[in-house]
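Left out: one protein chain. Kept in place: all the others.
Showing chain A:
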Amino acid sequence: MAEASTHPAANPAALRAPEPPARGAADPMRPRRFRIARLRRELADTFTLELEPLDGAGMHFKPGQFNMLYVFGVGEVPISISGDPADPSVLVHTTRAVGTVTNAMNRLKAGQSIGIRGPFGTHWPAEAAHGDDVLIVAGGIGLAPLRPLIHTVLAERDRFGKVLILYGARTPEDILFTRELKAWRGRFDMSVHVTVDRATGAWNGHVGVVTRLIKMGGFDPGNTSAFVCGPEAMMRFCLTALAEKGVREERMFISMERNMKCAVGVCGHCQWGGHFVCRDGPVFRFDKVADIFRVWEL
């Protein structure tokens, strides 16, 4: 790449480049309005919004991309899309109420509208996994950004080898998309394993961290693409477990979470090393970021 000699003084043409913008170029910070068609409570603190565009134009997106969701006057937050990419007419977001904006969102009702900017960012490259066993590893709310990928993989099921979903939640009460997980588990062409950190009630499934499910195997490590999403610490242990199994770093994909204020690469908040997570992520191929993933507080 460039050395000090390619500084603007040596390349002043860059300064003169500004061209008038294409007429009608949308203001990237101006939200589109979507109406809440349905609001579904998933867990005590987690809800799903099904949104319809007021301007009629649907939203095409790829699995793993995200939107900025705006609550009038309160603020804006980045949330992954959790719907089926094959159906652009309805936009689905599954959110945990953890801050000012998401709590305000939690109080909205069907019929009210919110602002949407997006979709932004990179996607889970299902196309890169054709012919591979597919390992989907989720922790907590991390299942939501992976749900569009699961839909995509199942829609073209015969392009892939084995399909495994490994999901870890804190307690049985924190298991997201229970109905769907059960349906997937009932299929003969995929495996679904769920573990909880703490068993409560009548739980008699796996107990322990999700890395244990990775260690159980059931996939061909040399021909496996792994898609991992969850808290950073969980992903860290999962990536190590995957590497120990023999999954290659260039076939591991992770989704990173960082503070975002603009989602278009100008506010600077989401920087992670040289990456703007909003633009170069949130989905990264692990071998491209393995060096910085290991650096403390980067």
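FYI, a residue touches a chain if its C-beta (ideal position, glycine included) is under 8 Å from a C-beta of that chain, and two chains touch if they have at least 3 such contacts; residues count from 1.
Quick note on the criterion: contacts and distances are computed from a predicted model.
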Chain not displayed: protein name in its UniProt record ("FtsX-like permease family protein", "Threonine/Serine exporter ThrE domain-containing protein", "(Fe-S)-binding protein" or "4Fe-4S dicluster containing protein"): "4Fe-4S dicluster containing protein"
Residue in contact with the excluded chain [from A:R159, A:R212, A:R236 or A:R279]: A:R279
Residue, one of A:R30, A:R107 or A:R179, that touches the chain absent here: A:R30
Option touching the unshown chain, where A:E76, A:D132 or A:D174 are the choices: A:E76
Option touching the unshown chain, where A:A44, A:A128, A:A183 or A:V266 are the choices: A:V266
Contact footprint on chain A, counting only the chain that is left out: 1-18, 20-21, 25-31, 33, 35, 54, 70, 72-76, 96, 98-99, 111-115, 120, 231, 257-259, 261-262, 264-269, 271, 273-276, 279, 292, 295-298
